[in-house]
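The other protein chains are all here in position, but one chain of the complex has been omitted.
Here is subunit A:
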Amino acid sequence: MSNFILRKAEPKDVSDILRLIKELAKFEEMEEQVILTEKELLEDGFGDHPFYHCVVAEVPEDHHSSDGYTVIGFAMYYFTYDPWIGKLLYLEDFYVMKEFRGYGIGSDILKLLSGTAVKTRCSSMHFIVAEWNKPSIEFYKRRGASDLSDEEGWRLYAIEKDDLVKISTMKR
């Protein structure tokens, strides 16, 4: 199937984007952790201060998915900052529906985002992958990705809302 297009997401795509986010979360065995709503996606991506950018993959009507969808893949990214090298492009989510894999759609999305990174003066594209996700790790390593957790020992830490509120009111 060579018939697909990649385009910038528009406000009308938020319901498809949320559907694909949930499918990816299901694959990562963390579906119940998705609490984001269409309303938040709309405000946060298409308001005055976008927190993310999104690219979608779309097929023509006659190639729609088994349940009738034409938006069959997406990638969400934003810009971050490394005080050593400057701007970076951070790939937050990247997903193509199972029945549309093997046609080069994922590959083209990655190339498109690499082009965006270079055009916007980013030194690097960063992302995280779960260590058990062998197919994805292979996909990225085949294209030259390095694993900074293995090579340099970086570990990801998170502080959730309740503790964040406690910290913000800490006395000296």
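Quick notes
Rule of thumb we're sticking to: contacts are C-beta pairs under 8 Å (C-beta built on N, C-alpha and C of every residue); 3 or more make two chains touch, one makes a residue touch a chain; residues count from 1.
Basically, contacts and distances are computed from a predicted model.
Of the candidates "Small ribosomal subunit protein mS39", "Spermidine/spermine N1-acetyltransferase family member 2b", "Pyruvate dehydrogenase E1 component subunit alpha" or "Electron transfer flavoprotein subunit beta", the chain left out of this view carries the UniProt protein name "Spermidine/spermine N1-acetyltransferase family member 2b".
Remark: the residues of subunit A touching the chain excluded from display are 6, 21, 24-25, 30, 33-36, 40, 44, 51-52, 76, 78-87, 90, 92-93, 108, 110-112, 114-115, 117-118, 123-132, 137, 140, 143-150, 152-170, 172.
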